[in-house]
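A protein chain is absent from this complex, but the other protein chains hold their places.
So, subunit A:
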Amino acid sequence: MATDTVSNPGESPDHVSDPRRRDFLNIAAVAFPAVGGGVAVLVPLINQMSPSADVLAQSTTEIDLTKIQPGQGVITSFRKQPLFVRNLTPKEIAEADAVPVGSLRDPETLEQRTKDGKKNWLITLGVCTHLGCIPLGINEGDNRGKFGGYFCPCHGSQYDTAARIRQGPAPKNLAVPDYKFTSPTTVLVG
């Protein structure tokens, strides 16, 4: 190889550039199908773990509110997760409104967390935003914690009457799912 370049000094630039161009073509020819094939294989392998169609299909729940008196709450399920439906008393609404929003870890007013004119209907997931336990407080006689809302004894997260996080490790308020009133006494969640 060394003699090659020495014996044909005039051609040496070609000799140098030719293999480089060939190398590039080789790499490109292998890389394109490799990347394409890799993506084609990885996407289904990763995506198969997302919720399947039958899981997604369970995504709505209808709730009848007629039997829930002020001060009462019921626990039902939505997408296999517990759902808290609470009929707040005027006192509980006043307590929630009295809290300065700026002082909250996850600032939201009760108004933002309920529907217009339906401020007494607080509908949230019953899933502690810390590590997913079900907080106490929905049933009569439960420990409702320092702020009269919900209390997760597992790691000590305390929620107020608007189900907003007030103390403990949970980072967020109890989540409000998408829902709408289909009649004055019926709610469709999801």
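Convention: contacts are C-beta pairs under 8 Å (C-beta built on N, C-alpha and C of every residue); 3 or more make two chains touch, one makes a residue touch a chain; residues count from 1.
Simple rule for what comes next: contacts and distances are computed from a predicted model.
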Candidate names "Tryptophan synthase beta chain", "Cytochrome b", "Polyamine ABC transporter substrate-binding protein" or "LLM class flavin-dependent oxidoreductase"; UniProt protein name, chain not shown: "Cytochrome b"
Touch criterion as defined above, residue of A:S52, A:Q69 or A:S103 at the omitted chain: A:S52
Candidates A:N26, A:T60 or A:S77 - the one touching the absent chain: A:S77
Residue of A:R22, A:K91, A:R105 or A:K180 touching the missing chain in the full complex: A:R105
Sites on subunit A contacted by the missing partner chain, in the whole complex: 49-52, 55, 75, 77, 79-82, 105, 129-134, 153-156, 168-171
